[in-house]
Each structure stands twice: as C-alpha cells, then as structure tokens.
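One protein chain is absent from this view; the other protein chains keep their places.
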Amino acid sequence: MSDRNIRVEPVVGRAVEEQDVEIVERKGLGHPDSLCDGIAEHVSQALARAYIDRVGKVLHYNTDETQLVAGTAAPAFGGGEVVDPIYLLITGRATKEYEGTKIPAETIALRAAREYINETLPFLEFGTDVVVDVKLGEGSGDLQEVFGEDGKQVPMSNDTSFGVGHAPLTETERIVLEAERALNGDYSDDNPAVGQDIKVMGKREGDDIDVTVAVAMVDRYVDDLDGYEAAVAGVREFVADLATDYTDRNVSVHVNTADDYDEGAIYLTTTGTSAEQGDDGSVGRGNRSNGLITPNRSMSMEATSGKNPVNHIGKIYNLLSTEIARTVVDEVDGIREIRIRLLSQIGQPIDKPHVADANLVTEDGIEIADIEDEVEAIIDAELENVTSITERVIDGELTTF
Amino acid sequence: MSDRNIRVEPVVGRAVEEQDVEIVERKGLGHPDSLCDGIAEHVSQALARAYIDRVGKVLHYNTDETQLVAGTAAPAFGGGEVVDPIYLLITGRATKEYEGTKIPAETIALRAAREYINETLPFLEFGTDVVVDVKLGEGSGDLQEVFGEDGKQVPMSNDTSFGVGHAPLTETERIVLEAERALNGDYSDDNPAVGQDIKVMGKREGDDIDVTVAVAMVDRYVDDLDGYEAAVAGVREFVADLATDYTDRNVSVHVNTADDYDEGAIYLTTTGTSAEQGDDGSVGRGNRSNGLITPNRSMSMEATSGKNPVNHIGKIYNLLSTEIARTVVDEVDGIREIRIRLLSQIGQPIDKPHVADANLVTEDGIEIADIEDEVEAIIDAELENVTSITERVIDGELTTF
Amino acid sequence: MSDRNIRVEPVVGRAVEEQDVEIVERKGLGHPDSLCDGIAEHVSQALARAYIDRVGKVLHYNTDETQLVAGTAAPAFGGGEVVDPIYLLITGRATKEYEGTKIPAETIALRAAREYINETLPFLEFGTDVVVDVKLGEGSGDLQEVFGEDGKQVPMSNDTSFGVGHAPLTETERIVLEAERALNGDYSDDNPAVGQDIKVMGKREGDDIDVTVAVAMVDRYVDDLDGYEAAVAGVREFVADLATDYTDRNVSVHVNTADDYDEGAIYLTTTGTSAEQGDDGSVGRGNRSNGLITPNRSMSMEATSGKNPVNHIGKIYNLLSTEIARTVVDEVDGIREIRIRLLSQIGQPIDKPHVADANLVTEDGIEIADIEDEVEAIIDAELENVTSITERVIDGELTTF
Partner (left out) sequence: MSDRNIRVEPVVGRAVEEQDVEIVERKGLGHPDSLCDGIAEHVSQALARAYIDRVGKVLHYNTDETQLVAGTAAPAFGGGEVVDPIYLLITGRATKEYEGTKIPAETIALRAAREYINETLPFLEFGTDVVVDVKLGEGSGDLQEVFGEDGKQVPMSNDTSFGVGHAPLTETERIVLEAERALNGDYSDDNPAVGQDIKVMGKREGDDIDVTVAVAMVDRYVDDLDGYEAAVAGVREFVADLATDYTDRNVSVHVNTADDYDEGAIYLTTTGTSAEQGDDGSVGRGNRSNGLITPNRSMSMEATSGKNPVNHIGKIYNLLSTEIARTVVDEVDGIREIRIRLLSQIGQPIDKPHVADANLVTEDGIEIADIEDEVEAIIDAELENVTSITERVIDGELTTF
C-alpha cells in the first residue's frame, strides 16, 4: 500500500446528472476574462521555456494577474472601427537576472501576448486596437526553483491550498463545452461573421436543457440586419444539432437573446470581442481548469492561469485532480461520478498531499469496496508522477480555463 | 400561493457539518485580493450615493475590476520602508454626464479609495506607498437606471446569472470568519504589531480542526525576533481561545508556519500587507459574499464587489440568497442546513427569478413537508422586497467579501 | 503699401558666420527627443487628415506632449535583445465627436505612431520593444476650427506668441544638418550598422570647425570590436568628406568620443536608438523647426511638433518666419543674413501680426534702403498666404524638427 493519505469514499449526495437543476457556463476564448486567462497562461509558458533555454531550469515567476480595461468601438454593418483602444496590463513577478544571465522577462511577456492575441482574435490588431503594457516586479531570489535540472527532485508545497477535479462531464457540461469549442473552431472558420467572444450557458431542469449562447458577431462579415439574423439562426441550428450528439433530452437553444431588433440593439462588434466596448476582464474570474463554471460541483477559487507550474501547488493540484478523475473514470468500470480533492501540506513534497480524497457515485450494483483498490492505485501512480503536470503545462498540453 | 417559481427540496447529501473533510478559507481585510474587493465596493457605494445626490437616481456604472500590482519593501525590526510603491488601478465604467450634469466619477473613485485605504490599512500611506490610478470608461447612456426615484419600479434582469447562499455557518466556518474579524478588530487595536493582512484557513477532518493563520506583522512595533515570537504566540493563544466559543471539537492553531527563524525568514512587513512585497491582487478572487471560500459548498464565480447594486443581477442574487438562507434558519425551527439558489431570467423583473431553489437538511424528526410553506413564504417575502438589497448595499450595510 | 506692421532693419551685430565662436547641434531622427517630436507631428497630421476626411474640417486638437520612458537592453556583437521595453505615452487633447460623428482619435494616434516608428526605426519592434500608450483628453467643443471648409477664412490668433526664422544657414549649420540627414539616409541604407540615433554637434572657433558625431551602432551588423572600429572609421571619413562640400575651413570630425575600448565601453545598441537603454525623451526639447539647435541665434521655446497647424500661432509663426527668411534670401540679392520675427496679437487675424520684424546683415556695398521694399513685399505676400502653411503641414511637406 502507498504511504500517501488516500481516501476513497462514497459521495455525499446524488450525481450531478441526477440532480433536478443543473447550471453550467463557459466563457469562450474571446471573452474578456478568458482572454486574460489565455494571455496569462501563454506568458507563463513562454517564461518557463525561456528560463529552461537560458539557465537550464525554471526560475521564480507568477503572471496570474493580467487586467483588461475595455475600449470603445463603433461597429457598423460592413465594417466599423475601434474608437478607444482596449488596455491590457500584464502584471506579476519574474526573475530578471540569474547568475549574471539577464532574462528579458518583459519583452518575452509582450511577445507571448502578441502571439496569443494574433492567434485567438484575428480581428483585433495588437498595439493599436489593444495597447498591451507590462509590469513585472522582481521575484525574490530565494524562491528559484529547480525544475528542468538533471536529477530533479519533487518540490515542496509552498502553501496550504487545495485542488478539485471531476469526471465524467454531464451531458449539459459536454454540450456547453463542445458548443463553444466547435463554434470557435471549424464553425467560425467557415462562418467568419461568428466572432471569438462566445458565452454559453446551460441550464437543465429535469430533462429539459436550455442552452443560451451569446455570440459577438463580426461587423465586416455582416452586411445588414438580414445577414445578422441569418448568422444568429445559423448558430442556433448548429448548436441544436451538436447537442444531439451528447443527449437525448429536450434541448432548446437561444442565441443573442438580449437583441432588440426594433431598437436596433444587436450584438455586433468590430473585433469579435465585447472587450472592445465596455466589458473588462481579468484572470481567474471565468472558467475553472476543466473549462467550465459548475456551481453544482465543488470548485476552487484558485486562478490557475499564469501561475508558475513548478511550485504553485494550487495550480498543480487543480490540474492533477482533474487528470486523476478522468483517468479513474476511463480505466475503472462502474463509476457514475467521481470527485478528487487534493489538499497540500506546506513544507512537504507535493507528491505527498495532506489528504487525497476520492468521492464516488457508483453504478447500481457496484460497491465502493469492489473498486477501491483500483482507484487508489491510480491516484497513487498519478501522484508519484506529479511533476509530469509541470512538463505538460509548459508544453501547452494542459489547458487551464 | 406566490406566482414565483419557488421550490423547496431536500438537499442532495449530508450537511457540511457532517461531512468527513471540510475546508474553509478567509482572506482578511488587508489581503491584496480583499483590498481590491473593498476598494471596488467602497467606490461603488460612493458613486451610487453621488448619483442619488446629484441626479436623484443611480446611473449606470460597474467598478468591479480593481487591479493591484505589488510593490517592494524593506521591512526591518523597529521600522523599515516601502521601496517601490504598490500600484492600484481602479477600472470600470461610469456615467459621467446626465442631462447636462457632470458627475466627477474618477475623483469620486479616488476619494473613496483614499478613505478606504486610510481606514483599513493605517500603515500604508495613500499616494506614496501606494499609487492609485483610475480608468473609468463612459457607460452606455441607455443603461441608466431608475433606482432612487419616487415610484421606483423593480428593474429587469440584465443577464442570465445565478446566486447562492447558505446557512447556518458550520463551526469551522464561524471560527475562520470570527478569528479574522477579531484579529482585525479589537485584537490589533491592542496589539499593533498585528497587521491587517491576515489569512485564515480552516481544515476539519472528522472532529479535528486545524486553523492556520498567516499574519503580516508590522515592523515598527516589533523590536527583535523575541518580540516577533511573542506576537506570533499571542495570536496563536488568542485564536485557540476564541475557537472554544464556537466548537467543542479539538482545535489546533498554527501561526505563520512558513517562518524559518534560522534563516531569518519571518513574515514581517512595513505596512501590514503582503501587497508591499510581491503579492498582487484583484477583485473577485477571494472571499465569496458570505466572507468565506467554501469548496464544500456551491459557490458562484461572480465578483460581487464593485458591481452596480441596482441592476447587476449576479450581485443582487448572491446577496439576497445569503440573506434568505439566514432568515429562514433564524425563523424556522428544525433546519440543520439550507442552500438557496436564485437563477435569473433575462428581461424579467428581478423579483421573479426563473427558479428559486431551496435545498434543506432537516433535523431528525422534521420532514420537508412540515416546514415547506413557512420557508416558501419567507422566500416569497424576501423576493418581493428585493430592492431593499440595493438600498442596504448603497448604505454599506451588506458586505460583499 | 501693406497695412501689415512690417519693419525692415539692420541686424544688431555681426552675422553668425562672422562671429568668433559658433555652436550648432542636431538630434537625429532616432534620438529620443526627436522620436517624440516625429511621433507627435505624425499623429498631428493623421488627426488633421482624419478630421478633414470625416467632417470636412480640422477640429480642435493638440498632441504636442509625447513622453518616452527609456527601456533596458542587452546589446551584443552579432545581435542582442531588448530586456525591458521602452514606454511611450502620447498625450494631448482631441475632439472625439462632432455633430454625431465619432472620430477614433486614439486609434488614429496609435496607428500613426506605429507607422512612424516602423519607418524611422526599422530595428525597433512596435508593441514589444516599445509599448505605446495614449491618453487624449476631450478638447473643448468651442475651439473647433474651420480649416478645410469652402470659403475658409483666416483664423484669429489664439495666443500672444512669437516665431523666429533665419536664413541662410551658416557653413557649420549646413554641415551639421546635412551630415545627419546623409547618415540617416543613403549612408545607413548601405551601412546598416549605422543606427538612427545620430547626434551631431558642430563647434566653430574662427576657421576651425569641430564636428562631433555620436552614432548608435546596430549590434546585429557588428560582429566584433574590429567591425565596430571599422564602422566608426567609416562614419568619420564620410562626414569629413561631406563637410568639404560646404566649407573650405578646417574640419575635424570625431565619432563616438565617449567610447573606451579598453573598458569595453562602446556605443552599441540592439535597436539603433539610445532610448533602449536609459535615455528618455520628450517633445520640444530638441531641434527647433529649422532642424537645428542654434544658441548663436534667437530661438523660440515653442514646441512646434504635434501642435494643431490651423490655429496654433506659435507653430504657424515659427514655420512661416523660417519660410519667409529662406524666400527673401533666395529672391533678393545682397543679403548675408536675415532674421524674421513674427509676434502675434491675440484676437486678430493671423495674417496681421502685431509686428513682423526683419533684421538684415547686407553684403558690402548694399544698404537696407536698396532692398527694403523688395523684402517687405515678400513678407507681405507670405503673410497673405499664411494658411498655406497649414496645408503644407498637414500634407507633411514642412518639417518641424
């Protein structure tokens, strides 16, 4: 048996899929909060790689506090313009010098932000539609970490913190997640009127699922109100169709419900994001690390995006617990729902959490005792391999929002 | 019967008090995230009052995005100094002109921030230890609200959002909440070495409660390491004693556990907050509106601090659901735990939520049916009186973090 | 006779060319102060054109206060990097709305800045090596100007101000001016190691002219110290040769005199400008509108770059007086030196200055009386045509620094 403090227990209550009311939300890639998450995380990855390239290990940094101040725009059918630019401030700490080697943390951050914005928001021009500024204070030298060195050891927990992960997703969760991904993927490639700021909210009452989608339409691809209505209808149809892949329940899809055509109030943007007109954003206020906001489930308040993946225990445990939950559900039969919670113990190695807590709802006919050992073994193995989380974060393989 | 869609149902699971593991956290007033929450909310109140004074109603604004960029300090026994100032950016939207009346939203915001900082962090000098800047964009004119006028009506929901509230607090929650409040109250008045940035974490496993407190000590009141140790011991003893008021369980108290006296690593500050040295902060990343972070309970991601209390449905419903939960528990016997969730319906009056959902754990021998009507009547009455939430927020009677 | 108050008088003193000691300086295009001048003026032109395009006339604006905060760089033979970005703040006033038409003044300014930086400093990457921010306040509506309308009239002076111009340039002045232009022109095209931040100082004592040139070398084109020395020697030779086109006096040329090869102190940059490492800049602190700093001559303190060319009398009179001086010297024989001063009269049409003052040194054998009428007629005609200055500024035909 492992010497890790792993507990496997039945869940307190019904599986979320069986609860009467379920609420799920996803803020898409171009939403101001997600944009901040994405930039913070992209900056973090770029810094981590730069440290490894230049000094052979990841030094102390945290860039989890990007703040976006909205601009003003004058969208118009056929193409409008940004009037006052968006302002985006990347803040945090970074080690700027190590044993005589200078690390240009601020220009690395700006380049990462440009790259991310160019990829994510093709209609937002870096430097003119959005002014990106950076204030990275100097990190304390004594917090330098040793990830990336030969013979790396397991870091110690720097804080008392906890992470939580769930699996599998409910039907409503999958619809919400996949709808945004598909709309922001192939669908908007084929339908450029569909912008990147897409917010999807799912509400299930019993067997009735309402999916409410807010899509920032891109004005240069919308000629008139008819074109706008067609774009809205297209999204509605697409999401309704997509939902049938994930559920047999009744699904109603609503798109841009705040529009009022009589008053000319429609969700038209020049850049594909509401950040152009009044919607501020910041890191850690949107999706949790599984890509969703799920008030029916335990959530951590921790902002994972932008945190140093070597020693920030809140980030590591949120990502790891989600990974564990998914692996358990994939590999062990008979589980309807699992929740994994990892609680750190300050000053102890991060592969030895204070508690690793698995709560399960099993299929009918399956007892906890039947699968307990299997589940515990997976948790044990994943904890042993905790530093792979760090590698995968740096390589961009794990998403944080 | 009310025409509101109110449901009263048994909870899915055990009461939190009876769960095996419970985690609770509170970031105290001087924590960088709480500081941002407090300033955002104080600015909001000041703006709301200014609108009422000048034009008779609250106009459109939102100031829920304050960002704090940490400074650098050189604390020292007997008194050190701030080296690089903290930078604090108040952002958001505000209506600056209404029917010819100018409203100096930015100077109002700065004055509110100064007032709040002076009250909350007596050792942090506004304008030199912390540079406070402000960027308030112009809000759209068509969102002007009518709160405060004679014959006020109930506003319409501006969004699909939800709020959640719980009652009563568990023992662990009460200890965490009251310990911070007491330390930041009379205790620090009497013991000025105790700074305002106090973070309290409670972890209960079965009947063992660990309370971990991190206190930023104020250097001018600490002469040497002995003095520091005495201050730490004082806090430990005080919290251990306080805990006995709220529980009979075993309580262990740990204070400033990251200290390493041999290496001279102690939690000493010049200003009483870690914002002076490396810890950034922003709104909505700390305590929920009941003052706590409670991963064992449903939480909303909504940042309530700084939001307009007239029409921001996420703010109103989070505060209101908490109020309802408390009232129900106060007035109805036989409830061990209640959770209230309010889900808004866009375009409908805010006193008519899409769903008002009460989940209860009752005392032994009490059935839901016994108290259902009573509970529903309280919810109905509170919803009818929803606009009183707005008034109480503006008057500073309700806390948001 | 004209009704303009024109005076033609002998100069008080010797022509500058005959004075014993003469000092002349030019800050080249890539100097931090000149960069601010250039951006301010480029933004001004872009705004003026946008106003004409959108509302048919130039509205109130002034953008004469660009501030540059230097960055940090780590230049290295073969190519170094910018460590901390340069920060550039474009400030001023602009009209953002006129009779319902929105003018995106801030994004226009940012685009103009990007265009100018890309053209002027090919090695400085906009948005990452330099963060450009903008704060344009709203100009007062009642200052809207009518330039560009049909039947345009001559504007009134908005201030009591004065302008001064001289002609012809002395030999030393021509050498200084032409050396920088040639180095920043064909020479650096052929010798890319020569950066854009070139400062030229000329000092003449009697018939000995010292030309001191400071050139920011571009590291990616300099392989080693030998390459650096060769680049320095190339500049020295080129300027020495160029000087012979303008003078028969003795000319000594000194390049990068602050270098200390033994200590490895050389003027090597990554971006071609000292703004990358410690040298701040702002508008109006460098060259006067004739492109030179000339302590031997009357100068105006007025910052001409970035000022509104329709109604800013200081800008117009500095440019006009220089134009007049040049025209008089071109068209009238017998003048060794002329100084034109124009003093405005607040509230009067700008073609009617309070005083237009011409001071001449004539060739031997020529009396003022011989040429007075001719000179006065030219001044009169130029003043009558004053609004052409505005047009030529907007079209970018007149330089301001």
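The first chain written gets the first letter, and so on, giving A, B and C; residue counts start at 1 in each chain.
Criterion: a contact is a pair of C-beta atoms (placed from the backbone, for glycine too) under 8 Å apart; a residue touches a chain by one contact, two chains touch by 3 or more.
What you see is a predicted model; the values in this text were computed from it and never measured.
Trainee: I'd like the shown chains that the missing chain touches, ordered by label.
Mentor: B, C
Trainee: Among C:E205, C:E237 or C:E367, which residue is in contact with the omitted chain in the full complex?
Mentor: C:E205
Trainee: Out of C:V164, C:I316 or C:V393, which touches the unshown chain?
Mentor: Considering all chains, including the one not shown, the answer is C:V164.
Trainee: Touching the absent chain in the whole complex: find that residue among C:Q67, C:N191, C:T247 or C:T399.
Mentor: Only one listed residue reaches the unshown chain, and that is C:Q67.
Trainee: Any idea which of C:S300, C:T387 or C:T400 touches the chain not displayed?
Mentor: C:S300
Trainee: Applying the definition given at the start, please give the residues of chain C touching the unseen chain.
Mentor: Given the touch definition above, chain C has residues 7, 9, 11-14, 19-21, 23, 62, 64-65, 67, 69-72, 84, 87, 89, 91-93, 135, 137-140, 160, 162, 164, 201, 203, 205, 212, 257-258, 278, 280-286, 293, 295-296, 298-301, 303, 341, 343, 346-347, 354-355, 357 touching the missing chain.
Trainee: When the complex is taken as a whole, what residues of chain B touch the one chain not shown?
Mentor: The missing chain touches chain B at positions 74, 81-85, 87, 96, 102, 104, 106-107, 110-111, 114, 126-129, 131-134.
Simple rule for what comes next: only the chains that are shown with their structure count from here on.
Trainee: Which chain maximises the distance between its CA centroid and that of chain C?
Mentor: The most remote chain is B.
Trainee: Per the centroid of Cα atoms for each chain, what is the distance between chain A and chain B, given in Å?
Mentor: It comes to 24 Å between the two C-alpha centres.
Trainee: Using CA atom averages as chain centres, what separation in Å is found between chain A and chain C?
Mentor: Measuring from centre to centre gives 51 Å for this pair.
Trainee: Where in chain B do residues touch two or more other chains at once?
Mentor: If we look for residues of chain B contacting two or more partner chains, we find none.
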